[in-house]
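Just one protein chain is left out here, and the rest sit where they should.
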Amino acid sequence: MTQNGLPISFLSDFGLADEFVGVVHGVLGKLAPESRVIDVGHGTPRGDVRAAALALTRAIQYLPEGVALVVVDPGVGSERRALALETEWGYFVGPDNGVLSPAVAMVGGATVIVSIDNPEARIPSPGETFHGRDVFAPAAGLLASGEASILDLGAELAPGSVQPLLLPLPETEGNIVTGEAWWVDSFGNVQTNIGPDDLNAIGLTPGSTLTVKVGATLHTIPWATAYSDVDSGEALIHVDSVGLIAIAVRDGAADEELNLSSGVSVTLAGTGSTPAG
Amino acid sequence: MTQNGLPISFLSDFGLADEFVGVVHGVLGKLAPESRVIDVGHGTPRGDVRAAALALTRAIQYLPEGVALVVVDPGVGSERRALALETEWGYFVGPDNGVLSPAVAMVGGATVIVSIDNPEARIPSPGETFHGRDVFAPAAGLLASGEASILDLGAELAPGSVQPLLLPLPETEGNIVTGEAWWVDSFGNVQTNIGPDDLNAIGLTPGSTLTVKVGATLHTIPWATAYSDVDSGEALIHVDSVGLIAIAVRDGAADEELNLSSGVSVTLAGTGSTPAG
Partner (left out) sequence: MTQNGLPISFLSDFGLADEFVGVVHGVLGKLAPESRVIDVGHGTPRGDVRAAALALTRAIQYLPEGVALVVVDPGVGSERRALALETEWGYFVGPDNGVLSPAVAMVGGATVIVSIDNPEARIPSPGETFHGRDVFAPAAGLLASGEASILDLGAELAPGSVQPLLLPLPETEGNIVTGEAWWVDSFGNVQTNIGPDDLNAIGLTPGSTLTVKVGATLHTIPWATAYSDVDSGEALIHVDSVGLIAIAVRDGAADEELNLSSGVSVTLAGTGSTPAG
């Protein structure tokens, strides 16, 4: 594969039951025949903009520079704009609902933003517009092949006019950090929005024992550096492969054991402190 | 990716639990190392020839011209022939059970049809023939790479000897159109076999209110041009992205709300008419 086309990394909530993902690949294959297409994943829960935004943010530094195409779009059919953004990493294409914002911020922000509204950059539909097929894939394909510049796709937008994604930050009160479950992976591991620095700041380090409060329940869990630091079936706190504080159960599912799901509040403290949540 | 190999678009009912899809990709990678392979999808319900035929028909105009490989084959092991067809679009490879017929018709019909019966075009199996791996993938790979011409694959067949796929047509009686649910996508949207022209012919247009009869139940549903024309949870009739009349529920699943599944009869009329079904 000679790199005459930029690689395209494609993330959606289409699932794999229908031919939606395949049709988008078809459009990309027509418009960018030299480009590799990487499926970042299509298992995002339907319309879950935050989950898709976080997945892209976790993945972006591992994806080859080129075009990121994201189609998670619960507002499809409404007034929501279709965006293409240029960054140091490459191009981002997707709906103006915040799904691109954290990853774009992580790679240093956008230098150019356009609304994909040039009819010549779209595929006419025989009926309702299928935005993934008719708007987003053509824009990604044209950018990847170099057949269009970003300014060919539509009107340039001011940076401030793009939809941000509000992501919760952890809060520290005294010796207690309150954050939330951010992602439960398919192994049942629970990633939080808390970083190791947040815990260091209240005197906790690997080896500390923590009190973890979920709802009204308190758990005592060690901050481990390896799963093998705890027995099978036991919970551990660790810095996960993305660099965030996560809760896991060795050979088990932490989400079930601790009754955690995405968005649930989690309070951490040293065992000497009482997390009031 | 230099286009020294035709792109191959691959549709099956293998699912993704086993290595079947991967093994077919392996054979294609060996025989057509220069070809891009697009997975149109592998989630067709097992042995559902009609569902696969319709999926291919919806997708074909968006797939890059090359080779369409379809393996949905409930009659595997019986006398059913393996086909390769040449068309204006490119080549079609799959079983002689009708699964290719609607898409081949859509691209203008076949100019050459062969039965893939040349043993040199097949991979010998250590046991039972796995047709996807041993017959269909080799034929697709040889055609994509140009290593074989279609006439190298086996004996030429007369067009009339190929299995058609009988697809139901909607029927109009007076001011009432009766069709059927044709496809329920994974969002719960229900595509019918009825076109907007069928409704125009009985005086209905976007903005009309329709009576929809499913089983013994009558529903009153507007013909909308956008989901946002109705409230959340409300049903709408619209022309979907394939150009057919579909029934959807905004933020909901029409198949559940209206008790519809593939093959179920649907009768449409203006609200002034009584659909007798």
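Letters A and B mark the chains in the order given here, with residues in each chain numbered from 1 onward.
One rule holds for everything that comes next: contacts are C-beta pairs under 8 Å (C-beta built on N, C-alpha and C of every residue); 3 or more make two chains touch, one makes a residue touch a chain.
In this text, all values refer to a predicted model and were calculated from it rather than measured experimentally.
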| item | value |
| --- | --- |
| Residue of A:A32, A:V49 or A:L63 touching the missing chain in the full complex | A:L63 |
| Which residue of A:D48, A:E147, A:D185 or A:E234 touches the chain not shown here | A:D185 |
| Listed residues B:P33, B:G203 or B:G263, member touching the removed chain | B:P33 |
| Full-complex contact with the absent chain, from A:P126, A:G215 or A:G243 | A:G243 |
| Touching the absent chain when the full complex is considered, from B:G22, B:G108, B:G207 or B:G263 | B:G22 |
| Footprint left on subunit B by the chain that the document does not show | 1-2, 4-5, 14-23, 25-27, 29-30, 33-36, 46, 76-78, 123, 125-130, 133-134 |
| Missing-chain contacts mapped onto subunit A | 1-3, 7, 9, 11, 16, 36, 38-43, 55, 58-59, 62-64, 185-187, 196, 226-228, 238-244 |
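The rule is short, and it goes like this: only the chains that are shown with their structure count from here on.
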| item | value |
| --- | --- |
| Fitting subunit A to subunit B on CA atoms, where both chains share a sequence, rotation angle to nearest 5 degrees | 120 |
| Where subunit A and subunit B are represented by their mean Cα positions, the distance between them in whole Å | 32 |
